[in-house]
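Missing here is one protein chain; the remaining ones are kept as they sit in the complex.
Chain lettering (A and B) follows the sequence in which the chains are written, and residue indices restart at 1 in each chain.
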Amino acid sequence: MWADLGGMHAWAIASVAVVSAGCALVGTLLVVRRMSLLGDAISHAVLPGIVLAVLAGGRPGGPLVVGGAVAAALVTVFLVRALGSEGRLSEDAGTGVVFTTLFAFGVVLVTAAAARIDLDPSCVLYGILELVPFDTVGVLGWEVPRAFLTGTVVLAVVSVGLAVTWKEQVFTAFDAEAARAAGLPVAGVTIGLLAATALVTVASFEAVGAILVIAMLVVPAATAELLVRRLGPLLAVAVALGVTAAGLGYLAAWRFNASASGMIAVVLGIQYALAALAAPDDGVLARAASHAALAWRVCCEDALALLWRADESGSGGPRTAATWPAWLALTWLAARGRVMRDGGRWELTAIGRMQAETIVRSHRLWESWLGRHAELPLDHLHPPAEWIEHHLGADLRRRIESEVGGRESDPHGRSIPPER
Amino acid sequence: MPSGISTPTLAHTVEWHDVTVAYGRRPVLWNIELSVSAPGIFGIIGPNGAGKSTLLKAALGLVPLAGGSVRLFGRPLAAVRDRIGYVPQRETVDWDFPVSVMDVVLMGTYARLGWFRRPGPEEHESARAALERVGLADLADRQIGRLSGGQQQRVFLARALAQAADLYFLDEPMAGVDVRSQERIFRVLDELRRDGRLVIVVHHDLRTAAEWFDGVALVDMRLVAAGPTEAVLTPENLRRTYAGRLDVLDEIGAAVERGGRTP
Partner (left out) sequence: MSGLAYNTLVVAAAVASVGFAAGVVGSFGVLRRRALVGDAASHATLAGVVSAFLVTGRRDLPTLLAGAFVAALAGLGILVAIRRFTRTRDDAATAIVLGVSFGLGIVLLSGLSARGVAGAGGLEHFLMGHTAALTAGDAVTLAGVSAAVVLVVWLFLKEATLVSFDPAFAAASGWPVPLLDYALVALVAVMVVVGLPAAGAVLVTALVVIPPVAARQWTERVAPMLLLAGAIGLVAALGGVAASAAVPRLPTGPTIVLTAAALFAVSFFFAPERGWFARRRIDRDVALRLGSGTLGPDEDRADVG
């Protein structure tokens, strides 16, 4: 398979990778500003703009076509806003009306004018990446696929635009209201973003067609969001994901003899699913592990506190564990030197005693605090303390202690163990 | 009469037993213990974000309880839903929705009708009577977006009246309402009280609270104090409720959310 990889494949991959990078950059800003569906609308609505430009004599990828696409994008946004303010349409309804209408118009134009222009309707939908390497232009004596050239130029323009407006982008992305209040040209930044969306859509057209642009815009950014938080890393990760998906998708499509653009979208989806599962803090697996870890810690701490209270009341430790989680906890604690078996009973070791006292101290301090600050009858103080005793740290314990007047016993009259 | 101490032998109209509510893992209401009995107008007062609405929603089963329980008329909510009336906050609704005043008030009769049945003459009569009581009878056919704030609030109140309940929960009914409408709304609540019903109101204005409520509960994530109005609205209690958020609760809430200990 590797031996087969000729220059044609390399150019195709390079073209779609470059286009994908541009989409990832623009898409990150769209996602962060909650404009994903507007991005979807624009990627559909540029179609009539492109077709009209081609009918007027523009070359695919040339300035007239790019201008037509940008104009269509601005018309889209204007219409959605106008429908909202004049027709009282909610944004989702307005978007739905505008993009379907414009896209339908575009398809009718393409079909009706199919004889006169060189746009294949299915190209419109999902691109013809496989044919891209064969449509070349001369650049500095080299033969370069036109789609690659367009993609590179658009990527350069978008990157430069992003770099030049970096501060404004960061501010507007995370808090448009505050940015406006601070005097930043939010409207200008937004229009720039929408124009950029139109640009990358045009660049993506031949590679992946109109419908799948939305995947390249939104999915890498959404995946990146699950992994990092700040804008700079977000952009970098999104671009990396997009380019990787472009390459892997193309190779998979070649291997399985299927549409490259569709395969790229599928790979992007797999990336997202993996991130959703395995992301370090937020992933499904990570959260499940964190839940389990907490439950285990609570179980062990409850066992320690139980033994301590048994000592305090003089009844001595239990002979056997009452439940299997308790047995598991005691076995584990024994292995870690916190408890031991002494004369047929479970007992605390010195270290175990210190740890148990911390928990009981937390419990009784919380009962004191609650008793002071909330209208709760005496018999209602124990359950909340059972819960919170696992979450109080040393610093907060000291503060609570000083606040409740440094008393030495809880509302039930039991003494509060001192801090160690 | 409202009290802050549970008396297990006598069933109060509403009882919150050790109610804790969390959004995600983070607690927003801590161990609320409160009982209120009919008849009366009872206020729930506190700063913004204190969990007052949440306390109401806990009683109505609109938010899951992380701990504790609620009893209405001594029984669980599901058994007595037909005796409860609810006036939610105005912002929860899209006022551009294509329904008329009468349509909305009729919705108060839907639970009685059950599945499939449409409102009949009896329900229309009920709705009309409710509209009379709040003074909106001549606006019955108007689309609800074309009403003033006070009128919109009265529509919600009429809908609750059409529920023909014994216990009413109102969430910030006076917010953004002109003084005249506020007086009108209070007069209806007063009528309900005189008819032996209990009305529980989440409220934000201390001055009118002192004037209108028989009893109040001061809430700031936990119950600060509850009881007869004059006894509870003391400077000391108000200071404890309003003087800045309790850092302790915030810090512990964050720790619980993380699953760890506070620093």
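In this text, contacts are C-beta pairs under 8 Å (C-beta built on N, C-alpha and C of every residue); 3 or more make two chains touch, one makes a residue touch a chain.
The structure displayed is predicted, hence computed values, not measured ones.
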Original post:
Of the residues A:18, A:52 or A:107, which one touches the chain left out of the display?
Top reply: A:107
Original post:
Among the options A:80, A:179, A:194 or A:215, which residue touches the chain absent from this view?
Top reply: A:215
Subject >> Hidden partner chain, touching residue among A:89, A:170, A:251 or A:334 >> reply: A:89
Subject >> Hidden partner interface residues of chain A, rising order >> reply: 31, 34-37, 39-40, 83, 86-90, 92-93, 95-97, 100-101, 103-105, 107-108, 111-112, 114, 121-122, 125-126, 211-212, 214-219, 221-222, 225-226, 253, 256-259, 261-266, 268-269, 272, 276, 282, 284
Original post:
So that we can see where the missing chain sits, which residues of chain B does it touch?
Top reply: 60-62, 78, 81-82, 84, 86, 88, 92-94, 97-100, 103-104, 107, 110-111, 113, 115-116, 118-119, 142-143, 146-148, 159, 163, 169
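The criterion applied here is as follows: only the chains that are shown with their structure count from here on.
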Subject >> chain B partner contacts - residues on chain A that touch it in the complex >> reply: 88, 290-291, 293-294, 369-370, 373-377, 380, 383-384, 387-388, 390-393, 395-396, 399-400
Original post:
Along chain B, where are the residues that touch chain A in the complex?
Top reply: 4-6, 18, 20, 30-31, 33-34, 67, 96, 222-226, 240, 246, 248, 251-252, 255-256, 259-263
